[in-house]
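For this depiction, one protein chain was excluded, whereas all remaining protein chains were kept in their positions.
First chain written, first letter: the chains are A and B, and each begins at residue 1.
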Amino acid sequence: MKKMILMALYVYLTVHFTGSFCNTPIAFGEDAAQFYKGKVVTFLVPYTPGGGTDAFARMMAPFLGKYLDATIVVQNQPGAGGIYAYNHLYNMKPDGLTMSITDSAALILASILDEKGVDYDFRKFNWLGRLSWSSRVILVAKNSPFRTLEDLMKADKIKIAGTGKTDATSQTIQLLFHSLNIPPEKVTTVLGYSGGKEAMMSVMQGETDMTSLTEDTSYGFTKGGLVKAFLTVDTKRSKFFPEIPAFYELTSPPEERDWPLAAFLDLQRLRRGMITSPNVPADRVAFLRNALAKSLKDQKLLDAAAKKKTLIDPLTGEEMEALIKKKVGKLSDQQIAEFRDISLKKYQ
Amino acid sequence: MLDQLHLVSGSLFGLFTFYNLVLMLIGIAIGLVFGIIPGLSGLVALTLMLPLIYDMDPNSALIFLLSSHAVVTTGGSISAILLGIPGTEPNAATIIDGFPMTQQGKGGRALGAGLMASMLGGFFGALVLVFFIPILLPIALAFKSPELFLLIILGLLCIVILSKGHLLKGILSGVLGLIISFVGYQGLTAMHRFTFGSLYLYDGIKLVPLGLGLFAIPVIIDLTAKGTIITDKSEKNTVRQSEVWEGVKDVFRHFWLFLRCSAIGAWMGILPGVGGTVATFIAYGHARATSKNRDNFGNGEVEGVIGPEAANNSKEGGALLPTLVLGLPGSGAMALLLGAFMLVGLDPGPLFLVTHMDIALSMIWTLVIANIIAAGIALLYCRQLAKIAYLPGHIVASFLLTLVFFGAYCSRAMFLDIVMVLVFGAIGYGMRAFNYNRPAVLLGFILGRLAEKYFFIALKAHGSLFLFSSPIAVALDVLIVLVLFSDKLLDWIKKKRRRYEG
Partner (left out) sequence: MKVSTVFDGLILLVLISLLIISKDYPFQLKLLPWIFIPLAIILLSIQMVTDLRNKTAGTHLIEWVKAAKDSEGKYLKTVLWILGLFVFLFIAGFMVAAPVFTVLFLRANGESWRYSVCLSAIGWGIFFATFIYALNVRLYEGKIYLYLFS
């Protein structure tokens, strides 16, 4: 009897370990398409399930799988605002079987602003492409006294609602104020809200005066009459808010004041992207980039996205890399220090 | 009026397609199982169910998700009462009196009361959902950070109420919980606190490993080493159906208490940002404060089971309100639900009720029916369930231990979470041995960061006089003072009445 059980155990263990041979990466140098065929590719989402990024990832995963001819498994790996997943991806074996969706702006900003725990160099990631991006819209209460830029300049006290010191909800407005040369004494930033929606709620309640959310999120709340859009922080108007002016329409601040906001907005344009580990063989990177670009043009995906009012605005991986080098790479150390100063200290 | 009736009944019949009913039953099963297994929460259940809703139509998808979500705490009450381990976070308060009842052999009665309170509480929550829709907006506008801060303080005060026996140890436990919650990154200063450079501690100590360690590990040790958790060996090893019915009748015996605690739950559910577990502790505190057997609480008073269980089911109805009406999730599970809305192409937000009233109604019906079915099933099998408490300890422990480790790993896929369970397991064992108040630790932990968050927001946005910034804030101040001196006050009233009568 004991022998039978031992045999069963032995067989079970063998099968278990052997069965997993199906996933062994084959040697390098093989044709990339052949490499991915039939494999299981992990698609990391650095946030908890249910959020916008997660929904987007799950929406596009099957299409990516179609063009890669592989099975995509979406995996959430939340923690440290995304840093956890990025570190993991950066340090793992570069076989190209794992990729991650990113908030590229947050990823880059985290290392520029010198966040503790960042274990990656954003330049070394293999950028696969941009999925979408959105402008930020400043939201104010329905009966807010702020209607024009002059109102901002004349105000005695402005309260901004934000989630954290390094979060775009408040940072966008702070950088904008810096461009307008609004003195810090007039501004209070109230931090701690758990997410853009809570920040918006505080604006609605009158606890604070303004906050900034992405255009698609803002649209839902303004349509429902909870808050009002003040202006779009960008050069062009938002598709969601054609009647609301864009910041750069109303004014052209001098370059020496405006470069932090401009740099920040450049980063925001990279916002939703995809990366894979550094040092993945070039042919696989090219194949992934290709598959991604094709899946983002797939009509079915575009239809599904349109139904959910999700934006898709692709850039290829090569274009992304070039943009990063051009815009962010050229910031001097002193500029980075100044940027850090404005974001973290000035308007608190 | 007529076409509103039409809409209401239409949505009810829409619910009863075969497909939807099957989905509901599966959802209920998943919810109950995830509720019972400690460490697996409703949130995890929803996460796992998300990929399955892709090809469903919006109505069915929401029925599926919501039916699971509505009954998780019902399942959780079972492990809270029978094993002294909270199946899910909002069941923590149920342990305080539920588990001692099991230890005294009255587990069947506790289950009967808890399950019935859950069922009716869920129903109450659904009613609140329906009737409060028009007045939600003014409520949401009125409760800003100072008011929320004060509500949290009220919740923290419940620690004092919880620990009437050993006041010092109780408050100390609560404070320790608060301190544990401070570990981690603070967005306010963009700095790390007590993380020792570890990325693992960046997001702080998480509830699941903490709760599992504090509550589950000591129980497992007992089950193995002592062989059982029952302390009162005089009762025979069976649970009679009549006992369970006693428990059910208890809910009706204390019906006003049940109503008040359901109201507390629904109310706290409505306020996004405070969290539902606080509601259960406040409900417990209230049950104790208004009970004739006040001093026996903690030793197995059925009111201590009815209160929290009513609250933790009614809060779901409340929590759906801001989620549906404003598009603002009141809890993690609600955020996920909103995500699900987006996945199926719905637009949660202020216009949802206008454009999709039928779906909203079917969600309300789901809440009601799922609660009834779940509690009904559980009540039918109550005797068998209660027998788990009488099983030989090592059999239960053999599965439970692995399930605990599984639950700990599941929420974040980090192996260190299992280590954390061991660490808090050791601490929890000691705490139990030396009369610390573990539910108080949990309460302090849940509320610590939250209190700090609203404190700093209120301070920055309203200035140092934020405690008096609105009539509601002042009313809450008064309420807090009253609660602090409630014991002395009630005694004083009793004395006066005696003197008046005598």
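Keep this in mind: contacts are C-beta pairs under 8 Å (C-beta built on N, C-alpha and C of every residue); 3 or more make two chains touch, one makes a residue touch a chain.
Quick caveat: nothing in here was measured; it's all calculated off a predicted structure.
Of the listed residues B:F406, B:F468 or B:F485, which contacts the missing chain in the full complex?
B:F406
Return the single residue from B:L32, B:V72, B:L199 or B:I217 that touches the missing chain.
Only one listed residue reaches the unshown chain, and that is B:I217.
Just name the one of B:L176, B:V244 or B:A335 that touches the chain not displayed here.
B:L176
Among B:I395, B:L465 or B:L484, which one is in touch with the chain left out?
B:I395
Contacts of chain B with the missing chain: which residues?
On the side of chain B, residues 33, 48-49, 51, 168-169, 171-172, 175-176, 178-179, 182, 186, 188-189, 191, 193-194, 217, 220-221, 224-226, 394-395, 397-399, 401-402, 405-406, 409-410, 413, 415, 418-419, 422, 425, 430, 433-434, 448, 451-452, 455-456 touch the unshown chain.
Going forward, only the chains that are shown with their structure count from here on.
In the complex, go through chain A and note every residue touching chain B.
Contact set of chain A toward chain B: 48-52, 54-55, 58-59, 74-81, 83-84, 87, 113, 115-117, 119, 159, 163-167, 188-194, 197-198, 201-202, 204-208, 220-221, 223-226, 307-309, 344.
Provide the residue numbers of chain B that touch chain A in the complex, in ascending order.
It comes out as residues 46-47, 50-51, 54, 140-142, 144-145, 185, 187-190, 192, 197, 199, 202-203, 272-273, 326-329, 332, 335-340, 342-343, 345, 347-351, 412-414, 453-454, 456-457, 460-462.
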